[in-house]
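All protein chains but one are shown at their positions in the complex.
And then chain A:
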């Protein structure tokens, strides 16, 4: 076997990622070198600059003539990856923008680190979107998760933040272990970490190792279910969302979830869902279990959101329900009659991105003026700030409107729950 090497000319495909790494290192070094009295807000602007440059480079990579792959699919540029990277980068950029100046108020001491740690987190998400190899995918996942644990723990004086970070690190560690266990079965069956090689090996030996393949599938599903906070693997989400600083919560709800879906889509689609396994029992069962997971998430998320008084917890449950909706395009059959799964998925993800970051931004403003994040903070908003109440309405009406008609009714139930709580809160 000829050894695969990374050539210098291959680095041009890695430029968006390298931009993020260089910016993060630069911000870290400046943070160390500059004297204490210099304000650390330059870190935020540097982070934003790095993200904008990375967005430009990623946009240049859009629509390649044919997918570029490096080192046996270890890194891969196709439109799936580039578009998801744009979503991740735009999401991270908006979150950083939203947290400008809020760090000091939120009782965060390490302001410099707080901003530039968003960069490696986005890098992890980008790697998760653009790889066809289990090892690279897993390393990207861990980079995103470990950075998120640190970001959640940034409010060090608050007990809720500490509790949330601890729950997140323990449950996140367990879910990573479950994912690794599932991946190890796939490697044991196929002898390769490459997703396409695993797919063809599974098609060849499916009858001998049927049990093991199903086991691997369910372990992976459970592990990814934790990462995207789909019910019944959602129990960490409300506590972590409540404890984290609000911009970090928005990051977890949008970017982390989007990257989790990127890896889920890639693994389910390339390994279990299609290609040589098209039409087998395994594919049907895989899609059925994804649909069941989606249904449970929608029902549990929307039903439990009705009982919440804290807006962050409410948004956490809305995130769980949305995970259910986002699972639908992955779970539907990919066939000649219906092959737009990815476009549907991306469409909904983009709508979810703007809707959710908007909701969190409104929550931040209301939280600042009313001093708490309970629903009663929204009471009397009309009298306190004329003109402002339209904004949450905008973001929640954009919610059903931007969806395809297929899941309109489902989305209505969720935003109805939100509106109803809002009106109850204002009436009180």
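Here is the rule we use: contacts are C-beta pairs under 8 Å (C-beta built on N, C-alpha and C of every residue); 3 or more make two chains touch, one makes a residue touch a chain; residues count from 1.
Criterion: contacts and distances are computed from a predicted model.
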item: Hidden chain of the complex, named as in its UniProt record, picked from "NADH-quinone oxidoreductase subunit J", "Bifunctional ligase/repressor BirA", "Methyltransferase domain-containing protein" or "ABC-type multidrug transport system, ATPase component"; value: "NADH-quinone oxidoreductase subunit J"
item: Hidden partner chain, touching residue among A:35, A:211 or A:371; value: A:211
item: Residue of A:70, A:250 or A:294 in touch with the missing chain, whole complex considered; value: A:70
item: Interface with the unshown chain - residue positions in chain A; value: 3-6, 14, 21, 24, 28, 70-72, 74-75, 109-110, 113, 117, 120, 123-124, 127, 133, 135-136, 139-140, 142-143, 146-147, 149-150, 153-154, 156, 165, 188-189, 191, 205, 208-209, 211-212, 214-215
